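Structure record follows, encoded as structure tokens.
Omission of a single protein chain aside, the complex is shown with its protein chains in their original locations.
== chain A ==
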Amino acid sequence: MKMADQNVVLRRNRPGTKAENFYRWCDEAYEEMDSTLVVQQYIQQTIRLDHNNIDTILNAPETQDEGVWKYEHLRQFCMELNGLAVRLQGECQPSTCTQMTATEQWIFLCAAHKTPKECPAIDYTRHTLDGAACLLNSNKYFPSRVSIKESSVAKLGSVCRRVYRIFSHAYFHHRQIFDEFESETTLCRRFTVFVTKYNLMSRDNLIVPILEDESAGQGESEA
């Protein structure tokens, strides 16, 4: 909201702002941002501009440290994935989806427990997202948001792998929800491009045929 008399842009969503007016400020160039949460601001800004423009979203500015870039993107993914989890919450019952599966080949065990446990799908989803939140926010592995320890970069890969399973389960078992969500946010496609670009997961694990626009995909889709 510009304050005309002072010509200073205050990027705030003040109380009383209507939903449609949220974030209605002009964009800020990456170089001009000077807070500690620059990367998150920038990513959210580009997504708001166009969530379909994956390349723009994922392309890091030149001076940006790659570790931090990956980390902040992963945070953003986990945050947006909450939307999918909320939609699944209604439909994915423990009685219908007793295990976390995607295709028939794979059953995924939930790593949030001391010994990996076969959680029902909705539990797996929640635990994975909660576990990712704890890990990505933990002071031990990620004490700072402007620099990432080398030893912690490996953790990003495991988080990606687990989070991807939510996509695959939704794709194969709750297709309608998945399609709705994907049309709103293009999240799965962006995620797939993200992990391939930064080599965070092996290709074999990318079982959701998101990049092939037409074909039905390798696995059988189970209702």
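Heads up, the rule we're going with is that a contact is a pair of C-beta atoms (placed from the backbone, for glycine too) under 8 Å apart; a residue touches a chain by one contact, two chains touch by 3 or more; residues count from 1.
Going forward, contacts and distances are computed from a predicted model.
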Check: What protein name does the UniProt record of the undisplayed chain give, "Protein YIPF3", "Striatin N-terminal domain-containing protein", "Eukaryotic translation initiation factor 3 subunit I" or "RALBP1 associated Eps domain containing 1"?
Finding: "Striatin N-terminal domain-containing protein"
Check: Of the residues A:T96, A:N137 or A:Q176, which one touches the chain left out of the display?
Finding: A:N137
Check: Footprint of the hidden chain on chain A, which residues?
Finding: 1, 3-6, 10-19, 22, 25, 35-37, 40-41, 75-76, 78-79, 82-83, 85-86, 89, 94, 110, 112-113, 119-120, 122-123, 126-127, 129-131, 133-134, 136-140
